[in-house]
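With one protein chain withheld, the remaining protein chains of the complex are depicted in position.
On to chain A.
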Amino acid sequence: MGLLSIIRKIKKKEKEMRILMVGLDNSGKTTIVLKINGEDTSVISPTLGFNIKTITYQKYTLNIWDVGGQKTIRSYWRNYFEQTDGLVWVVDSSDLRRLDDCKMELDNLLKEERLSGASLLILANKQDIKGALTPEEIAKVLNLEAMDKTRHWQIVGCSAYTGEGLLEGFDWLVQDVASRIYVLD
C-alpha cells in the first residue's frame, strides 16, 4: 500500500476537508477563521504568510488554510490550491474602490484548473459597517451569475466582527463538500 493511499484512507476515515481562504488584503480572512474558532479577534496583524487551523465542525474536521492577501504574496496562493475541497473568497464589502481588483483576482482564481472541483463560498464580509454593499450588490459586481455552470457556489453576507452569517456560510460549504466527497455515507 502506497503512502498516498494510506493518507487517503485516514483522510476519509476522519472526514477531513481542506478549505482554502483567500481574498484581497484587509478583507477579514484571519478574523473570520479566529471568530468561527471562538478565539479572540481584537488583535490581529495582517497575515505575513499563512495560518492553518484545524477545526472540528459538525462531524467533519476542517483544515482551514488562511493565506495572506497582500499583493506581494498573492502569487503564492497557487501553492495552496492542490487538494482544496472548499474555497472561501472573502470580500470587504465596504471597500468600494477595490471591487475591480477583487473581481479580477477572483476571476483569475476560478480559471485555475486545480480549483475547478472546489465548492466556492463567497463571504461578503463587514456587513456591520454602514455603507457596505449588500451580498446581492456584491454578487452583481462580481458577476457571479456568469460563472461556469458546473461550479457549486453560494454568496453569504457576514460580519466577522459580530459573527453574523459565518455559520450559515460554513454550513453551506461543509454540506456541499460533504455531499460530493462522502456521498456514500
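In this section, a contact is a pair of C-beta atoms (placed from the backbone, for glycine too) under 8 Å apart; a residue touches a chain by one contact, two chains touch by 3 or more; residues count from 1.
Methods note: contacts and distances are computed from a predicted model.
S.K.: Match the chain absent from this complex view to the correct UniProt protein name in "Nucleoporin SEH1", "Protein S100", "C-CAP/cofactor C-like domain-containing protein" or "Large ribosomal subunit protein bL27m".
M.R.: Spelling it out: the chain absent from the display is recorded in UniProt as "C-CAP/cofactor C-like domain-containing protein".
S.K.: Decide which residue listed in A:Glu39, A:Glu82 or A:Glu136 touches the omitted chain of the complex.
M.R.: A:Glu82
S.K.: In the complete complex, the non-displayed chain touches which residues of chain A?
M.R.: Touch set of chain A with respect to the missing chain: 3-4, 6-7, 10, 18, 25-26, 42-46, 48, 52, 63, 70-73, 79, 81-83, 94-97, 99-100, 104, 126, 128-133, 137, 140-141, 143, 145-146, 161.
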